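Only one protein chain is missing; all other protein chains are in place.
And then subunit A:
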Amino acid sequence: MTDLTQEQVRERIERRLAGRHRVEKTFRGLGIASIAFGILAVVILFSDIIAKGSGAFVQSAVQLEVHYDPAVLGIEQVDEESLTWANFTGVIREALRERFPEVSGRSEKRELYSLVSTGAPFKLRNRLQADPELLGRSETVWVAADDDVDTFVKSLSDSGGGFRGRTSDRMIRWIDQLLASGELKKRFNSNFFTNGDSREPEQAGIRAALVGSLLTLLVTLALSFPIGVAAAIYLEEYAPRNRWTDLIEVNINNLAAVPSIVFGLLGLAIFINFFELPRSAPLVGGLVLTLMTLPTIIISSRAALKSVPPSIREAAMGMGASRMQVVFHHVLPLAMPGMLTGTIIGMAQALGETAPLLMIGMVAFIVDVPGGVTDPATVLPVQIFLWADSPERAFVERTSAAIMVLLSFLIVMNTSAVWLRKKLERRW
C-alpha cells in the first residue's frame, strides 16, 4: 500500500466503486425481474384460461323447422307415458331431411343427422310437454349443434382454416350453407349453467357440480366456524400455560402444513370405512374439508382475539362480568370481523380443494343435481379435473370456462374478505 500514491489509491477505489455500483444495479434488476416474473405468470395464467374458455359461453345452434307430426312421433295425445316413448329423434331427422332434400344414401344421411346434438330430442320433448297444443303443428326452434360442428365453427372464426377433426367435406358444405343463411349461429350457452355433467360436450354443464360445491361448503362452514371459534376462544382466553396446551398448539400449526391428500386418506379410512358414511356425499366431503380448514380458522381467530386490547376485558371484569360474559358479550363481538375474514379465506381454500375429495369418491360421473348432503355429488374443482381428462376438444373449452366460474367465486370471496377487514376491523 505504501508504494501507491494517493492518486493510485483513489483510482483503485473508484474503479472498485464502479464495480460495486454495477453489482448494486444488477441486484436491483434481479429483484425487478423476479417481481416481473411473478406478475407475468399471473397474466399468462389468466389470459390463457380466458382465451381458452370464453368460447364456451356461446354454443353453435341450428335453426330447424320442426313438425310435431303424431305419425312420426308415434303418439296420439300428450301425456307422461307417451312423452317417454315418443320418437323425437325422428322429428329432428325429418326436419333435417326437409332442409337438405338432396341428401340420399345411408352414410350421407348419418352425417347429416350428426350435425345436431343428441340432446336435441330432449329439448323438443320439453317444449311439447310445456305446450301440448303444439302436437300436429310446426314451429321454428334452435337446437344445439354437435360438439364437432361447434368446434369447427368456432375455430373457423379465429383463423381461415378451421379445425376439421371428425367433420367431413360434405358436412362442411352443409355448415357453410347454414352459416350463410343464418340458420347456424352462435348463441348464449345456457346448457352450461343449467345441466349436469354429460359425455357429450354440448350438453355438459356445471350446475350439478356447483350445487355439490355449495352443499359441501355449507357442511364445512356449519362445522368449522363454530368449532374453530370455540377452539380459538379456549386457547386464547382460558387455556392454562402447560404441556397440554403446548401440545394442542403444536398440533394445530402442524396440521396447517399437512398435505391435503393426507386428509383424504383420513376421510377414506375413518369416515367411509369405519363409520360407513355414504361415498361421494357432500357430508363426507364437508367433514374432510372441515378438518382441513380448522387450523386456518383457529389461527386467524386467535389473532383476532389477541388484537382486542386487554382494557376491554378489564373494564368488563370491573363491572362484575364473569369470564364467560366478558368473552361472549365483549371480546367476541369485537373480534368477529377478523374471525369472519379468516373463515372466508378458509372457505375459499376449501372451495378450490380437489385432492382429498378424490380420495372419498367424489369423482363419480354425476348427471343429476344432488338434493341433499347424503346424495352422490361432485364439486366444481373435481369436475374441472374430470373434464381436463376428456379427449374431446370441446371439453378443453368447457374446462376453462368452469375454471373461470370457479376463479370468479374465489375472487368474490377473497375480495369480500379484504373488504370486510377494511370496513369492520378496528385499530386500537
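The rule is simple: a residue touches a chain if its C-beta (ideal position, glycine included) is under 8 Å from a C-beta of that chain, and two chains touch if they have at least 3 such contacts; residues count from 1.
As a convention for this text, contacts and distances are computed from a predicted model.
For the omitted chain of this complex, the UniProt record lists the protein as "Phosphate transport system permease protein", which is one of "4Fe-4S ferredoxin", "Phosphonate ABC transporter ATP-binding protein", "Phosphate transport system permease protein" or "Nitrite reductase".
Checked against the full complex, the candidates A:R28, A:R166 or A:K306 give a single residue touching the omitted chain, namely A:R28. When you scan A:N126, A:T140 or A:N253 for touch with the missing chain, the hit is A:N253.
Within the complete assembly, A:A388 is the residue of A:L135, A:M317, A:V369 or A:A388 that touches the hidden chain.
Across A:L135, A:L156, A:L214 or A:L235, the residue that sits in touch with the chain not pictured is A:L235.
In the full complex, the hidden chain is touched by subunit A at residues 20-21, 23-24, 27-28, 30-35, 37-39, 41-42, 45, 48-49, 52, 226-228, 230-231, 233-235, 238-239, 247-248, 250-255, 257-266, 268-270, 273-276, 291, 294-295, 298, 322-324, 348, 351-355, 358-359, 361, 363, 381-382, 384-385, 388, 396, 399-400, 403, 406-407, 410, 414.
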